[in-house]
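Part of the complex only, each chain left as placed.
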């Protein structure tokens, strides 16, 4: 069984049954993470040489998409974690790789990535106010992070900082791997949202948090030059497509079984219903093809191209995902809103997940610039 | 202070603060109903001669819209109740009016309306399988109703039945006012949905439920000939517009106050944000104008025209309401999904409320028939 099939089976058998519970409680999907670990999927983004699966991008995207069909929060957190693994692989020293990768592969530890901040919008300009300063024997971090996904659940957090509080991220951006038990971190513990509730993401304040010298990845500014930051958005697209596919599959099943009077035939026989389903199916098909083609072109693409590949996939998946999950409820009718069915969670998860940067406006701007022969990176640094 | 101003004040001061609680608990908005009673609004659809406010349709629609801005479930249930009052006024005998209206005006009692059934789609053909049969000293009702809004909360339920189980609603449809404490009614108590959670609506089974002769309103088939059934949809449109107006007002307030770095200006200064808000504002404006104009034309309209007036208002309000509540979250960004803000409830309420019949497809079909010179009533009876 290949990785995508494994993910699909896990999604169906293990993730889906637990998804409603994580959603209700707004808690980290701890049990589902354990299943991912046992199946080796926590190492999806870790090279084989370091004990991981070293998945190529098409397979990786297929895995994330399949998982999202069962539990979008589990898929999203795996993608966050896996992207940290890619950063370590791209920026880390051999010593760092030998230290962190086994924690994942052997011990099932997870890594979060905390970038958002209260006073900035990543879709406008990449800017970090959380400062990291060199001290005698390491680094000291001060600042506030929002949307700290996997808080209280992961073992390390890759925290996006600015060296000495600099404002030109091209020179100052530096990510540090902070252990979950570091002193000086305090969370407000607040996380009560519309959807993606299993991606527990409260705010965290850093007050003089000290980490050793080798907690930092690469050099200041280097992390936006390695073609990894762009992969966040590609994975988001995979999550959206996975949610939408599962929602449409639910609708198809429901509509086939639902029989109404006085005709006493399945509503699937109604041409109006067929056209609604047809429109959702064909648009979703297009978004999936674009996602797959973007993943297939990933390895050969440079940084600017990766930005475009990810943007187009995320934009289309976002638009179609919102439409599919909304219209699935409309087409199913009143029962589509019942919590006992998965459609309403899909609807809430999609509307929440599509808020992750970059915004549609920012993506279209970048795509348009490229079409107009004006080159720009996916994220704009404030230089 | 006129009725609309009263409703707006109540919505702001009493309904809005309680809305999150009713939503969380999925319970009848009992306290808010009491406020409506004290303000006289339970008598919105009762003639002045019987102690009600006897609101004209434009004022009534304004009241429902204003209430929905504070708590959509409270507004929706008031509308259900008020429509039962209109049925009693149109179909009831003088004795029935003298009996039921004071229960509302003087005692603050509420009336629900139960039409939905598990095996029928009202958007296709108006058909009731719940049977009502004449007995020596009254009527006996047997059947199952779904989406029994205000169950366990109202004092009477107007139950839509077919005399002797007939299938031609043009001849068999008969509504009976069933007291909440009648024997033979059993509810499954299940109500856990995406939105409109304060419109507690479990399933109810009727097993030999006996009601007196004068519990029936009008004659078999008469209730679809009095131009009241059409007003359900007009009120739904008022609810949708009210939800959307409140959501947009929240977004405007949020965007004005939110300041981002490095520019350090309000995001309301961003032309992209302005265009999003502008598009939502102008579309909502159009839907509101159509709603108001439909209400203004109501009294002079015949049954077929009322169907069209209600359809066009509901269709436009439904489309724009879904778009506004979704894009308000998008424009506000990540915080738009926080449960501490009202936008996410607006989003859930809208997606749920717009599932009420007729469907968009059915409405467009009726509007199109009219434009094509083919006349048809809003609901199709299976004759």
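We call the chains A and B, going by the order they appear; numbering starts again at 1 in every chain.
Just so it is clear, a residue touches a chain if its C-beta (ideal position, glycine included) is under 8 Å from a C-beta of that chain, and two chains touch if they have at least 3 such contacts.
From a predicted model like this one, the values you see are computed outputs, not experimental measurements.
A.B. asks: Wait, 2 copies are placed, so what's the full copy count for the complex?
C.D. replies: 4
Assume only the chains that are shown with their structure count from here on.
A.B. asks: Whole-Å distance, chain A centre to chain B centre, using C-alpha means?
C.D. replies: 39
A.B. asks: Which residues, counting only chain B, touch chain A once they are in their complex?
C.D. replies: Interface residues on the chain B side: 116, 119-121, 124-125, 127, 129, 146-147, 167, 192-196, 259-263, 267, 272, 322, 326, 329-330, 333-334, 336-340, 344, 347-348, 351-352, 354-356, 359-361, 382.
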